[in-house]
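Please read through the structure below; I'll follow up with questions.
With one protein chain held back, the other chains of the complex are shown just where they sit.
Chain nomenclature is as follows: A and B, assigned in order of appearance, with residue numbering initiated at 1 for each chain independently.
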Amino acid sequence: MKPPPFDYEDPATVEEALDLLAQRGADGKVLAGGQSLVPLLNFRLTRPEVLIDVNGLQSLAYVRRDRGILRIGALTRHATLERSPLVREHWPLLADAVRWVGHPQIRNRGTVGGSAVHADPTAELPVALTALDATFTVRSRRGERTLTCAEMFRSALESGLEDDELLIEIAVPPMPAQRGWAFEEYARRHGDFALGGAAVALSFDGDGTCRDAAIALLGAGPRPLRACAAERALAGERVVSQTAAQAAAEAVRDVAPTGDIHGGSGYRRDLIEALVRRALLAAARRGAT
Amino acid sequence: MASRRRIAVRVNGSTYEAEVDVRLLLSDFIRREARLTGTHVGCEHGVCGACTVQLDGRPVRSCLLFAVQANGRDVRTVEDLAPSENELHPLQQAFHECHGLQCGFCTPGFLMSLEPMLADVPQMSDAEIRDLISGNLCRCTGYQGIVDAVRLAAQRCIDPHPSTPDAAPVEASPHRQGTA
Partner (left out) sequence: MRQVVTNKTPAGTYRAPGRYECTLARERMIDIAARRLGADPIELRARNLVRRDQMPWRNGSETDGHPVVYDSGDYPRLLERALEHFGYDRMRAWRAAVAPGPALRRGVAVACFVEKSGIAEWEYARVEIASDGRPVVYSGSASVGQGVDTVLAQICAEHLGVDYDAVSVRHGDTDEVPDGMGAFGSRATSLGGAAVAQAAGALRRRLLELAARELEAAPDDLELTRDGVRVRGEPGTARSYAELRRSAAPARALARGDRPGLSEESWFRSDEMSFPYGVHCVALEVDTETGGVRVERYTVAYDVGRAINPRLVEGQIAGGFVQGFGGALLEELAYDDAGQLVAGSFMDYLLPTASEVPAVDMLVTEDAPTQRSPIGAKGAGEGGTTAVGAAIAGAVSDALGVEVTRLPITPEWITANASAAP
């Protein structure tokens, strides 16, 4: 048997799940798609006393638009997001990003909420959600609260949820009508966690200059980072080779990615700079059409 | 609460009931309890794809699911593909003809991943087909025969009697046969 022993609970309702989390959340883990958790269990790199399987909470599996805001239930599978015409039309950055997650079999099982709570800084969805200023509704017996991306993605593999809290919904504000976007990443193999990447969303004024820029960095640090100085520098500018290169340099000025056998810190930093520049130019091309 | 549970999983239309450890992986349930050993267990950490089965019609890695999670659900394994003892599924037939397998260890995973996607293949480029199968590792074929097989099978699903594929079947074209 590969995984270590654990107790297994499969609540049928959110209320039941919250009760269980209140009782045992400190020693347990929530099992959603399991595409990251189960490998860790199989390697015995984690030994929770209890797994609280939320796959029965079908009320948390939805993608809908509500007064312009995209609402994604935490149990929504990656594949559902990928195939959603609504997401493709109105939040194309998210649709582009989710296609980079693992492989089809992974996306059939993995959940959007699971990707968020797992808080892997080299995962695609947290970065895209950071670029889009998503917010996260979490609930416990104690009540409900909403987290920003900065609050949600605290550090590597560390979310902002308390032990007794369950992620319920992710809300994504509308992208502007006059927009450009791009998701860029590089991994040594298709479907692997990326060595670096960037999610970019731009809005444009009527004269083609950039009104607002959102630049989120993948793999630049322990969590998805917004390149705020670079974003400010682009406001009011045309996004062309020179301004994109300057913004990209600015974006990685203070970052220090963690290196490993697949690439050292300096390599990753340079990679992210190049990908930010490419993403900005690709977004600008889209915005121009 | 308990660390063991009684479950009933439909595998290929038959229900298998057993009391299992909650940490039993679905891949192990399929092989040990249902005694269906066509599903192969490779890396057991979700990379190789050899253990891919269909859960309610969708390809998933059975090493990343617990058997208890399949309680009351429909699992489909490679044993369910061929319509009869003497006949292969068109996808299996295409793998056979295009030399899409050698040792065969990865093959069940490829087949179960690809089977629900065949209808989409005719519109795909080779690069898209390669991305489609990139969640399954093969160490023998170099993937070339597999890409050929996917194309052939998809083509046959549209037209059951297509003209001879570019890639001639292995056994139909031994270089020299007959008398010496």
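Here is the rule we go by: contacts are C-beta pairs under 8 Å (C-beta built on N, C-alpha and C of every residue); 3 or more make two chains touch, one makes a residue touch a chain.
Since the structure is predicted, the reported quantities are computational estimates derived from the model, not experimental observations.
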Residue among A:G25, A:G73, A:G110 or A:G191 touching the omitted chain: A:G191
Contact partner of the left-out chain, one of B:L26, B:L101 or B:V121: B:L101
Residues of subunit B (touch criterion as defined above) contacting the omitted chain: 43, 45, 47-48, 99, 101-104, 126-127, 129-131, 133-147, 167-171, 173-180
On subunit A, residues whose C-beta touches the chain left out of the figure: 39, 43, 186, 188-192, 195, 260-264, 267, 270-271, 274-275
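In the analysis below, only the chains that are shown with their structure count from here on.
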For subunit A paired with subunit B, centre-to-centre distance based on mean C-alpha positions, whole Å: 31
Subunit B contact footprint on subunit A (complex, rising order): 1-10, 34-35, 38-39, 41-43, 51, 53, 55, 79, 102-106, 108-109, 189-191
Subunit A contact footprint on subunit B (complex, rising order): 1-3, 5, 21-25, 28, 44-46, 49, 52, 55, 58-61, 63-66, 68-69, 113, 117, 131-132, 134-136
